[in-house]
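Left out: one protein chain. Kept in place: all the others.
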Amino acid sequence: MTISYALELLGCISFAISGTFAGIQKRLDIFGVLTVAFVTSIGGGTVRDILMGELPVSWMLDKFYAGVTFFSTIATLIFWKRLKAFKLPLFLFDTIGLGLFTILGVQKGLNAGLKPEICVALGTITGCFGGITRDILLNNIPLLFRKEIYATACIAGGLVYITLIKVGIDINITRFTSIIVICIIRIVAVKYKMSLPRMY
Amino acid sequence: MTISYALELLGCISFAISGTFAGIQKRLDIFGVLTVAFVTSIGGGTVRDILMGELPVSWMLDKFYAGVTFFSTIATLIFWKRLKAFKLPLFLFDTIGLGLFTILGVQKGLNAGLKPEICVALGTITGCFGGITRDILLNNIPLLFRKEIYATACIAGGLVYITLIKVGIDINITRFTSIIVICIIRIVAVKYKMSLPRMY
Partner (left out) sequence: MTISYALELLGCISFAISGTFAGIQKRLDIFGVLTVAFVTSIGGGTVRDILMGELPVSWMLDKFYAGVTFFSTIATLIFWKRLKAFKLPLFLFDTIGLGLFTILGVQKGLNAGLKPEICVALGTITGCFGGITRDILLNNIPLLFRKEIYATACIAGGLVYITLIKVGIDINITRFTSIIVICIIRIVAVKYKMSLPRMY
């Protein structure tokens, strides 16, 4: 199993957990929760595969994605009562998934020989899409557009990735550093209520 | 004309009618109704084709889909006043379309050699997508997430289909049975206000 495949499954698990908490918070029934978890988990990778023309999409060819999503959701449904909280876990797992999928998207773009700035855009879309769809389905205002820094963290992480690769840093250190950068920017921004300037 | 093609057109007609009633209910103008009917009718098949990489999507190559949708919408616009009701017809045609498209999605997945559990997911997406898009466009809470059993019916019908095929039942009996299963689960669930358990 390659590291990139392991990161992809980790991303699926993180987003599945965040989707499950979002579904519980909205008081959906069990299948509603499963559906939201599934969409959140595979949404980003699906859009990436479609945009790049790698069809059928990866979760249809490799049932590991769907399996991992299914068991993460069930496990979350079983254990969540011990936590008695949705906000913090939802936020944390959303952040980890965001970091993982953004970097995977950037990497896939580079592998396909796309221009660096396009890869950053592709990574940002891959990272944000699952969460945006989750929020639209649940009729929440997408996290992307609340005051929090969201897409910005992805763009920053993507730029770090591109820079480190160009400088010649080892790919695994690059991956790890960029994912950490995305998570830290987002956590710090939310903790200190930082936000970007508006127009008026 | 194969049976599977006939079922696909029947599904388009059902969803076009349900989309038309939803549009009338929201007091859209004629082209707004046509647009919603079109999206509802071809939405599920379009997503299925995109996910499987069968592009261009089928309605672009075969104008029967668009034609059938167009005439169903016009016919519904002409005859709806005799009914003076939107709720019941919207519900019934949505249910029939759901059954037809779910089974067609499962079947397409099996034909492409995908794993059974992936086929059930593909069928559920094919069945639900048109209606979800209709609801999002009209700013309704998607049926999928109301208390009613919706995706659950598709998953159940998909499992019945897979089981009957494996046991060796004739394909047409299998199709018919699974579609009926989906419709009955949904109708019974709505009539008796059944719902799945929630988390709290």
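A and B are the chain letters, set down in written order, and residue numbers restart from 1 in every chain.
As a working rule, contacts are C-beta pairs under 8 Å (C-beta built on N, C-alpha and C of every residue); 3 or more make two chains touch, one makes a residue touch a chain.
On a predicted model such as this, the values are computed, not experimentally measured, just so you know.
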| item | value |
| --- | --- |
| Residue in contact with the excluded chain [from B:V57, B:L92, B:A112 or B:I184] | B:V57 |
| Contact set of chain B toward the excluded chain (per top definition) | 24, 26-35, 38, 46, 50, 53, 55-57, 59-61, 63, 66-67, 77, 80, 136-139 |
| Chain A residues that touch the omitted chain in the full complex | 50-53, 55, 109, 112, 114-115, 117-118, 121-122, 132, 136, 141-142, 144-145, 147, 149, 151-152, 155, 195-200 |
